[in-house]
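Complex shown without one protein chain; remaining protein chains in place.
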Amino acid sequence: MGHIEERLTHLGLTLPPEVQPPPGVVLPFVFVNVQGDRVVVSGHGPQSADGPLAPQFGQVGRDVSLDEAVESAHLAALSMLGSLQRELGTLDRITSWVRVFGMVNSAPDFDQQPTVINGFSDLILDVFGPEVGRHARSAVGMASLPFGIPVEVEAEVSIRVINRGPQS
Amino acid sequence: MGHIEERLTHLGLTLPPEVQPPPGVVLPFVFVNVQGDRVVVSGHGPQSADGPLAPQFGQVGRDVSLDEAVESAHLAALSMLGSLQRELGTLDRITSWVRVFGMVNSAPDFDQQPTVINGFSDLILDVFGPEVGRHARSAVGMASLPFGIPVEVEAEVSIRVINRGPQS
Partner (left out) sequence: MGHIEERLTHLGLTLPPEVQPPPGVVLPFVFVNVQGDRVVVSGHGPQSADGPLAPQFGQVGRDVSLDEAVESAHLAALSMLGSLQRELGTLDRITSWVRVFGMVNSAPDFDQQPTVINGFSDLILDVFGPEVGRHARSAVGMASLPFGIPVEVEAEVSIRVINRGPQS
């Protein structure tokens, strides 16, 4: 078990399994795309611990409260860490968080997107520490998000490239 | 003619010429920005085969149907391939699709952005195959898009760098 995985256990955090899209929905893309030492991560929403999307849906500031939205961003971070762990083997390979793009399904006059996406950033900083977890960020308001999820976060991280030797 | 260009011909697909912005609009940026082996691609909307924006305008879920939006995403892919071909010489230089950011001009309760952007992803996978065409993706709902286009897609691809020799 890696150091980051130990840290997650210490914090009482569990990563969900691969997201199950709603019935009939085809998602013809990968959640994590490794390009050398760059890792481009698709938009992730909040997942329940057992796989499906978390049951909180709608626009923040209309259907979803600020506190619920912060929790949704926290769950989106766990969803993303789950995808990264499955792709990378261990989260210890992440050498730096690069970019976080936090999208909040927003009622027209809701303007506290930074507070919402702090639910994502705070978890990343808590788990990875201030050096590795350090990231650039935008937190902005969308007209709507897939399936009515309240928060979606896209990201980029850098990783240690594993030398697989001359055969590969 | 490159292999990808042959594949397009085989599929009966034609790439449009450079987009003509509406009269009076100045677009002081490049549609394709090559940085070494990275290619950052500006947002592309649906184009008609002869150059101007396709005649479908408005919010998806209000003015534009789901099927029309999927077709708009398909046309945005052809527009982007046209820009890439003009800049790169041949689409065969693309070694991998990296990131697709699909933006749907969405009525507040429209939440099927993934189905819309599948019109883009499916074309890329069909033309480039599952290895080169593999990409990370977000598909999200915007309050509005330039000129009222229903779909806009931004992307990044990787390319084979042509060694121009010691003179260049």
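Points to keep in mind about this one:
By written order: A and B. Residues from 1 in each chain.
Everything that follows uses one rule, which is that a residue touches a chain if its C-beta (ideal position, glycine included) is under 8 Å from a C-beta of that chain, and two chains touch if they have at least 3 such contacts.
Keep in mind that what you see is a predicted model, and the values were worked out from it rather than measured.
One of B:Thr14, B:Ser65 or B:Ser144 touches the chain omitted from the figure, and that residue is B:Ser144.
Not every partner is drawn; the one left out touches chain B at residues 21, 25-33, 35, 40-43, 59, 101, 103, 105, 142-148, 152, 154.
The chain not displayed touches chain A at residues 96, 98-101, 106-115, 118, 121-122, 125, 134-143, 156, 158.
Keep this in mind: only the chains that are shown with their structure count from here on.
With centres defined as mean CA coordinates, chain B is found 25 Å away from chain A.
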